[in-house]
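Every protein chain but one is kept in place in this view of the complex.
Moving on to chain A:
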Amino acid sequence: MNKHMQTSSIERSTVGKGIAHDSAKKHVAGQAIYIDDMAELPGTLHAALVVSTIAHGIIKSIDAADALAMQGVHLFLTAKDIPGHNDIAPIMSGEPLFADKKIEHLGQPIGVIAADNIELAVKAAHAVKVEYEVLEPVLDVETAHERKEYVLPPQELIQGDVDAALKDAAHVFEGRLEIGGQDHFYLETQIAYTVPGEDDDMLVYSSTQHPTEVQHHVAHVLGNLANSVDVKVRRMGGGFGGKESQATIIASAAALVSHKTRKPVKLRLKRALDMTATGKRHDMVSKWRVGVDANGKILGMYVEYLARAGYSADLTGPVITRAITHTDNAYFVPNARIVGHACKTNTVSNTAFRGFGGPQGVITSEAIIDQIARELNLAPNDVRAINYYAPDNGEVTPYGQQVEQNQLVPVTEALLASADWDRRRTEIDRHNATNPVIRKGLAMMPVKFGISFNLPSLNQAGALVHVYQDGSVHLNHGGTEMGQGLFMKVAQVVAEVFQIDVDRVKITETQTGKVPNTSATAASTGSDLNGMAAFNAASAIKSRMLGVAAKHFQTDETDVTFKDNQVHAKGQSIPFSELAKLSWAHRVSLSEAGYYATPKIHWDAKTLKGRPFFYFTYGAAVAEVAIDTMTGESRCLRADILQDCGESLNPAIDLGQIEGAFVQGMGWLTCEELWWDKAGRLRTIGPSTYKIPGSRDVPPEFNVSLLNNASNIEETIFRSKAVGEPPLMLAISVYLALKDAIGSNKDRNFDLKTPATPENILSSLSGSANR
């Protein structure tokens, strides 16, 4: 019955409006409750993780006597105390909650200690003595690759015949790019609060993007069934991918203590430990050989990624898949061989981070374009233009998906015009001709980003909608709120279906007991999936209410309309609430579990071929920078962005996502540097040494727009498009503008590592980074 309801055929009353975040008023009043703000139940214990202090070795002994002797310290648990399985791997297996014998990275959890308060627990954790047999750690991807130490087999995508294409090419260029990692630096560190119940039940409040995974792993670790664990998430203080698989470590450790003590347990990581013990964006090295014709048109490319998986697989497999499937970015590559290696290092296991491999793929693609332009002395935008996927002529990506609703030309041309490219290009060249110290740079780049989880089975969602007899609505779905505005967007969808005010829709915490078997709120799919599931639930209830209304008005269902909190037919009206009451009186169900599965997608994980993405989003950015050639310092002076959000569900929220993603991407590429010492100890474990963008580090002139008239050709929720990740990659324009500034006195291509810190910019300027 629902499939006939075209989502775009409903008149828009709430959808498309820039309504504030669902908790905006609570946030500004300090009334929004994060897990650490919850009133603690009597008897609550505070837990702390005991972690390894070496990167690689064997545990010889663990002595917690001194720690347990402290007044107020209650118990210490290790791998041997786990009643179920000591494994929290999100995809594979063999990723222990607590290291049993083998230590594989510094900061690896060995056990958990519980005390009366957090300060005491942390102190006690430091008092646990662990003796190790120390082994030599592998700390970089090149060494791991040489030794063939991987956490997964390589992934390889082959399209056409690269060797032949390169043989026939007018020019072949080789390159290598070191791409830095990134800490999520969510403001709220990882936290869980676990409350044991009757039988062996466990209620888990977790700051997680993936409540279902927390549920399954807590059950698994405790040796219980999934139905004994209920996970609740009202909000996170930021996630960015860092709370997709990593939250299970914290929740499982807390639940283990609750299980043993039958007491509520809170486990909150302090910032330094959060940065040490939880995974990050994969740093990668990409290497390529690209063959082009005399005009710079790409004939074929060979690309290899060495990704730092860290000690275990975690989500590295699909991260590499997404890097591989975004190596084309906006450009038609008729012949390609793209290989990704999941290099095993003795560092923390890297994980999801906004973009999920896409950023590493796109920056590689753009570095290749930039190299072609520099080597052939062409304007980079001209090289881009001749390589864009042609508009809707059936060109396919290297992984076999047709590029549909191609917006590359409209987006980039509109942006170049609104950003006043031609004038500024001339001015900047003139500036650079007469200013040897402060050099300026300007660059434009597009992003084409595939929307859907690469793995088709993850592209499903559920929602639960109730209408009460007073006409108020209860909304629940599998998506989680981490600040991205998902809860409001989905509430707008439901309000739109019933044509009621959005404040009549009660937004409720995500809960595995209400909507089961959910996917992570990730891959930018939150509103696509959960919005559609909620739409289906609300539409089913509405169609039943229509029947009641038709009877009431003694007319056909087609005569009945819902509008302005009222139900109308034949010139008469009753309030929506009265129809709700009538429906109850007629014994018509006002509750529905909605479900949605993304259509059209399929994927062969062996050959890396198929149609992994329901659709593409398109965006472009122009960035202007200045560098001080004496110090290597840089500033982004201006950024202009045009992003395709389809028919935006909420333009205010989408603009906020774009601005935030761009700045986060700038951080990744310019100032956020992860630095390990030779012993494998991460030395950048707080805001004093790990620099995320501050209020002065963002472009003072920042023009962000949504593409107009861009209704999604696919039947997404109200024809909108996803927005969470794609604009992060637009910050690659800043990297390219830095290259433009550095390159203003260079004849040929040159390397610039990311993050482009002052040190790395100076290396590029002095030529020491050149091949």
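Basically, a contact is a pair of C-beta atoms (placed from the backbone, for glycine too) under 8 Å apart; a residue touches a chain by one contact, two chains touch by 3 or more; residues count from 1.
Please note the rule applied: contacts and distances are computed from a predicted model.
Engineer: Missing chain, UniProt name, options "Respiratory nitrate reductase beta subunit", "Cell shape-determining protein MreC", "Carbon monoxide dehydrogenase" or "PadR family transcriptional regulator": which is it?
Structural biologist: When "Respiratory nitrate reductase beta subunit", "Cell shape-determining protein MreC", "Carbon monoxide dehydrogenase" or "PadR family transcriptional regulator" are compared with UniProt, the left-out chain turns out to be "Carbon monoxide dehydrogenase".
Engineer: Among A:His74, A:His105 or A:Arg235, choose the residue that contacts the chain missing from this document, as touch is defined above.
Structural biologist: Spelled out, the listed residue whose C-beta touches the missing chain is A:Arg235.
Engineer: Using the touch definition from the top, which of A:Ala272, A:Ala433, A:Met630 or A:Ile713 touches the missing chain?
Structural biologist: A:Ala272
Engineer: Looking beyond the chains shown, say which of A:Val15, A:Val214, A:Val383 or A:Ile653 touches the absent one.
Structural biologist: For the chain that is not drawn, the touching residue is A:Ile653.
Engineer: Just checking the interface: what residues of chain A touch the absent partner chain?
Structural biologist: 18, 20-21, 23-34, 36-37, 39, 184-189, 235-240, 270-272, 482-485, 652-653, 655-656, 659-664, 686-688, 692-696, 698, 700, 702, 704
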